[in-house]
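First the structure, then my questions, so here it is.
With one protein chain withheld, the remaining protein chains of the complex are depicted in position.
Coming up: subunit A.
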Amino acid sequence: MVLKIFFPQCCNRADSGLLVGRWVPGFDSVVVLAVIHYPFIPGQVKKYLSEMQSAIQLELTVLGSWSMPKDGQEGMDSFLKDLSTIFPQGRWLQLSRELGKRGFACQVIGRDAAVPPRGQPKEGGDDEKEKVIFIHYDQRKVMLSHLHPAHGQEPAAEGVSELRLVFQTVAQSQPLFFLDKYDDGPIKLTHWQSEGREASILVELIKQASVPMCLVLTWLLSLWTQLRSIRVLNMWPVRFVSSKLSTCVQLSHRTEHLQTISSPRRAQQHADFMRKANIFVSFLVDIALGLLLISWLYRENRIGRLANTLVPVADVSVHTLPPALSKKPVCLCVLYSARDIVLHVAKELQELLQWLMGAPAGLKMNRALDQVLGRFFLYHIHLWISYIHLLSPFIEMILWYVGLSACLGLTFALSVVSDIVALLTFHIYCFYVYGARIYCLKIYGLSSLWRLFRGKKWNVLRQRVDSCSYDLDQLFIGTLLFTILLFLLPTTALYYLVFTLLRLGVVLLQGFIHLMIDIINSFPLFAGGLRLFRPYRLAEGVKFKVLCEEPGMSLHLMMEINPLKLSTAVQQYRIPTYSCYPKDSWAALCKKLFVGDLIYPWTPLHKGSKED
């Protein structure tokens, strides 16, 4: 067998002493954690190790001796070799360095061979000498890194892996590394040491402040949840509407996030910690972006210019605009232009309907049906315009406060925008629903009458098409109806097509906004930053490099940490959100469009139910 010795890089130049570490159970390998320097009392070492063992819950042992040649310490070697009798072990390692050589020499002495044949390895007994691999590792990186399971591997199989055990051992023995080299104590150790914590006053202050902050936050959140659980708010219409408004969805989402962050329990698992940190960072970034948006929105010049560029679009009702546009408060300009855009859209729709009621694109429609449908929709637009006129004095106030909602975060501003778009294009939604319903009825009627033609009918009980013998009257009526429906189909299909296209435009816009919200909500910024700036923290695996090859020396490997791929990191640490990806495939969507089923954007959109 080959013995693997995981040796920390920082102990390469340590003074002579004892090796402290752990035998990895189940494998023929050993992890060296620290070196205890020479002036020590064996009793104290034993006591220190047992204390450490209870602290870190790992079996720590004295593995062997380490000798580093120095001037004036000639007798040290033999002394260190005799130590094996004081610290009884199954196997005793004797590592030594020689001047002018880069590699280590190693001797493994079994317990049964109490008097080890010291001179034997030099005689070249290659078979009796146990083969040794030195694997050097960077103690700090290994301690801080988290080894991710290979993709498709269950966590149950983790315990088997040798490297995982090594990583665990080093990570758990963190208390061992707290002892500073300048500390006065009976025992001197060499291991990885932090290089002090400079400029950490701010960090300490934040740490001190975080606990009361969390408490306050928890209290506020509990108030908020109590407010939400009031009976009035859980009644049917309010609940229904709030589940459809994306602002409310985003609000509940953020509440959940804040609850996760402010929970007083310390995150034990790595995944919990990463989740908390990701949520926290994305929350901060969200709020920062929102404040940026506010500072941009409420600065006078820019928004005035924006309003000026928007106004010509709404040239229909320019006469309603105040003459001194730039003197007015900024938000007024915006909201006037917004209202004008809405009115402009309504006007355009009216013109579109007029066009449809004539001979659109040279198509000859059924005149009577065309007129009926056109008037019906025109009446709707009329209703809509009067509704907007009625609402316009209040829009000012609403928009002002909506602008302020951006200080809760960019996602809030975006979801409010999405809601406003949905509310202001409500007439388009209505038209779409009417058109789709009529079209759907026609398609179903035609398909069942087509079956009647062929002497078939749909058997509901058996869910299949059966043959059926119709008598003459039924066939006559059926044929008549079929003809009527068939000849009226182009007219309705045209209306359906036009309104579906309008609706698809709105859905696309909303989908884009929702996608942006979802990206801000779920992107794991902390994990991404960790991967970029501290690549060793998220390890996918390890890689080895052959260090030095001197004849007669044992093999030296350097263990480096293989960082996780950026895409894997993002995928693994994505903050779960409400799934806002389209559930339908493209084919299913097309089929729905053809048959006349209603399509919705990522979150369904019946906001109008309260207004009707």
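Note that contacts are C-beta pairs under 8 Å (C-beta built on N, C-alpha and C of every residue); 3 or more make two chains touch, one makes a residue touch a chain; residues count from 1.
Just so we're on the same page, contacts and distances are computed from a predicted model.
Engineer: For the chain that's not shown, choose its UniProt protein name out of "Elongator complex protein 6", "Proteasome subunit beta", "Mediator of RNA polymerase II transcription subunit 4" or "Phosphatidylinositol N-acetylglucosaminyltransferase subunit H-like".
Structural biologist: The chain we cannot see is, by its UniProt record, "Phosphatidylinositol N-acetylglucosaminyltransferase subunit H-like".
Engineer: Can you tell me which of A:Ile230, A:Leu390 or A:Val546 touches the chain that was removed from the display?
Structural biologist: Checking the options A:Ile230, A:Leu390 or A:Val546, the one contacting the hidden chain is A:Val546.
Engineer: Which of these, A:Leu83, A:Ala105 or A:Ile133, touches the one chain of the complex that we don't see?
Structural biologist: Candidates A:Leu83, A:Ala105 or A:Ile133; residue touching the omitted chain: A:Ile133.
Engineer: Which of these, A:Ala34, A:Leu49, A:Cys106 or A:Leu163, touches the one chain of the complex that we don't see?
Structural biologist: Once the missing chain is taken into account, the touching residue is A:Leu163.
Engineer: Using the touch definition from the top, which of A:Lys4, A:Lys141, A:His253 or A:His427 touches the missing chain?
Structural biologist: In the full complex, the listed residue that touches the missing chain is A:Lys4.
Engineer: If the hidden chain were put back, which residues of subunit A would touch it?
Structural biologist: Residues of subunit A in touch with the missing chain: 1-2, 4, 27-28, 131, 133, 135, 153-154, 156-157, 160-163, 541-544, 546, 549, 554-555, 557, 562.
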